[in-house]
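I have a structure I would like to understand better, so I am pasting it below and will then ask my questions one at a time.
As you look at this complex, bear in mind that one protein chain is not there, while each of the others sits in place.
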Amino acid sequence: MIILTVEKTKKWMNEIQKRMEANKEQLTVLDQAIGDGDHGINMERGFREVLAKISDTEYESVADVLKSVAMTLTAKVGGASGPLYGTAFLKMSMAMQGKEVDEIVFKTAVREAAEGIKMRGKAGMGEKTLYDVWNQVANFLAEEPAEDWDALLEVCQATIEDTREMTATKGRASYLKERSKGHVDPGSMSSFYIFEALMTVMETGDGSE
Amino acid sequence: MIILTVEKTKKWMNEIQKRMEANKEQLTVLDQAIGDGDHGINMERGFREVLAKISDTEYESVADVLKSVAMTLTAKVGGASGPLYGTAFLKMSMAMQGKEVDEIVFKTAVREAAEGIKMRGKAGMGEKTLYDVWNQVANFLAEEPAEDWDALLEVCQATIEDTREMTATKGRASYLKERSKGHVDPGSMSSFYIFEALMTVMETGDGSE
Amino acid sequence: MKKVVNDVNQIVDEMIEGITSVHSNLLKRLPNTTVITRSDVPVKGKVGLVSGGGSGHEPAHAGYVGKGMLDAAVVGEVFTSPTPDQVMEAIKAVDSGAGVLLIIKNYTGDVMNFEMAKEMAELEGIQVEQVIVNDDVAVEDSTFTTGRRGIAGTVFVHKIAGAMAEKGASLAEVKEVAEKTIANVRSMGVALTSCTVPAAGKPSFILEDNEMEIGIGIHGEPGIKRIPLQKADQIAKTLLDNILGDKHFGNHVAVMINGLGATPEMELYIASRKVVQELNEKGINIHRTWVGEYMTSLEMAGFSITLLDLDDQLTELLDKECEALSFCN
Partner (left out) sequence: MKKVVNDVNQIVDEMIEGITSVHSNLLKRLPNTTVITRSDVPVKGKVGLVSGGGSGHEPAHAGYVGKGMLDAAVVGEVFTSPTPDQVMEAIKAVDSGAGVLLIIKNYTGDVMNFEMAKEMAELEGIQVEQVIVNDDVAVEDSTFTTGRRGIAGTVFVHKIAGAMAEKGASLAEVKEVAEKTIANVRSMGVALTSCTVPAAGKPSFILEDNEMEIGIGIHGEPGIKRIPLQKADQIAKTLLDNILGDKHFGNHVAVMINGLGATPEMELYIASRKVVQELNEKGINIHRTWVGEYMTSLEMAGFSITLLDLDDQLTELLDKECEALSFCN
């Protein structure tokens, strides 16, 4: 069964953008605690630009949309999150190239995205970065069907909570060493919104209305 | 009758210093309102230095003490008040040169001090400066005996109150134009302490205890 | 009050030690004074240039001491004019027989203290002249009052008089070109926050979160009015309009956008952009623009704009090489 179409993908981006806008301050506050206080600003700017880019463009395939998303994030976000999310969406696009996006393709794409993040950021599990969320989501999808979105979100949420107790060893929070404990990783939080947005799209039909 | 001796003059400076120290903040706050917020700091520093200078020095005459005071104020205060008070005490010293300080000499000295301030500061009556106080005190002494210290202080106080309603045309407060109204002139206030200190010395005997 | 200091009573002394120990190749302190001079004073045959004032305006004035600018800077307590004896020491140290020009900012205290020093120096047979800088258009220009303050425009006076003296001009000639510069320079500033005099320990005034003070002085003296915070372009235009409205400027000017202490360079350049745009639109050519901190007010946030009307002589002197730390590059 095809689970992502061009329209649905656009709607996904739309839903992400709404969340980044609504949570811009929350993400920034999280980043002020253990980073440099710009994560919400970066994400809001990035997905605003993504919408501006994709809204009026006709796309042939989901892969094409996601390539556009990747390019825009890479060119407009900057910081750590720009290359990481840029790479994630680029890897998804590459995994979907020439294919319709059924469950198998989707699962492979998420795994590829997680691997891309790992390659770009040189971070492994438990280093208190957004890789934690992407990797756990990819792990979940390897075991479970891609329709139990609630369960998937629970995984995200649990991982975010896990980052709270971690000592950061990558990214800006690593400068804090033990003092980074007790704070949720901002990038993990923004990743949560990406999957939450996806769930919303998945649960409300094909978005072709 | 001799009204100022070397000892009494030293005691006068002592009393001034106490007041400048105690009112350092008040004078500074007054200067913050219509100036640059350093008048208390300047006066406290100046008379601290005066005491340091005169305490351990033997003087032949009141004129010599006051010359020392004048030099110290001129060299240690700076700003507008340094040259003005320096000049005032220097003119007093000059008027007392070679003389014992009886009432006549004292009165002449205060008038000379006021004229010195006028010459140095190029300010006339009603320009909202310490000249107002010195001039009114000199005027009072021209009419009244130099023993009615309470009345003299009343003159000072009334003049200070008068400065409140004036629009400054000299000194830093003049930049404020009408906005300088409603605030007492800091220099007039410090002049008040100088005369109040004098009164204390006059009323507590010859200070030779 | 949060400051990097040891003892508030030693600030000036320690600052002077810092400046002269760091820049010992260029500058020296006259022993037991608060005077900083070029290391090679007196410069033979050259008119000596002395300026100074209260401290808290750094890099003024030590930053302008060097070949082609000042010979000496006399440093007072924070925001307090230095005393006559200190100015006198500076005059004696820089005089090589060609006389000395005092460049004074128009504040009652500065004028009186420098004038007393001038009188003392003349008694010792040194030829001394003075000029009084009064470039701040926020204050009314009146002979009945103290008149206008000297602010950032003073730096151009240092530069131009300095270049003239370096050329070997006479005291009268140096004074003349300094006075021409003063006649041609206008400034005005704005504050977003107050400064705190270290010995006072508390802010000199309070501006609410949405307020700014237009026409601020460099000692935190109030300005023309207190109004709601505006956008950078609007602020820059207000200052510029006041400056251009005060005097007729020709079509060739030098510009200074001067940070008052805490305003990031980023913001100074945002304001500069508007100034350049406005002058371009008015057909006024900008010879050169200086953007940075030149005449500060401790850690005050805000900035001033200065315009100097140029003729051929002023342009040539402004462009001459010099070696003072904070202006010459």
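For clarity, chains are labelled A, B and C in written order, and residue numbers in each chain start from 1.
In the analysis below, contacts are C-beta pairs under 8 Å (C-beta built on N, C-alpha and C of every residue); 3 or more make two chains touch, one makes a residue touch a chain.
This structure is a prediction, so every number in the text was calculated from the model and none was measured.
The absent chain, not drawn in this view, touches the displayed chains A, C throughout the complex.
The chain not shown here is touched by just one of A:Lys10, A:Arg45 or A:Lys67, and that residue is A:Arg45.
Interface note for the absent chain: among C:Asp85, C:Glu140, C:Glu176 or C:Asp233, the touching residue is C:Asp233. Screening C:Asn258, C:Ser272 or C:Thr306 against the full complex identifies C:Ser272 as the residue touching the chain left out. Considering C:Pro42, C:Gly56, C:Gly162 or C:Pro203, the position touching the chain not shown turns out to be C:Gly56 (whole complex). On the side of chain A, the interface with the absent chain consists of residues 28, 32, 34-38, 40-42, 45, 74-84, 120-121, 169-172, 174-177, 179, using the contact rule stated above. The missing chain lies against chain C, touching residues 2-7, 11, 14-15, 17-19, 21-23, 55-56, 58-59, 63, 192-193, 209, 212, 229, 231-233, 235, 261-273, 276-277, 289, 291, 293, 296, 298-299, 301-303, 325, 328-329.
Everything that follows uses one rule, which is that only the chains that are shown with their structure count from here on.
Note: centroid distance chain A to chain B, computed from Cα atoms, is 74 Å. Inter-chain centre distance (chain B to chain C, centres taken as mean C-alpha positions): 32 Å.
Centre-to-centre spacing of chain A and chain C amounts to 54 Å, using the average Cα coordinate of each chain.
Shared contact sites, meaning residues of chain A that touch two or more other chains, are absent.
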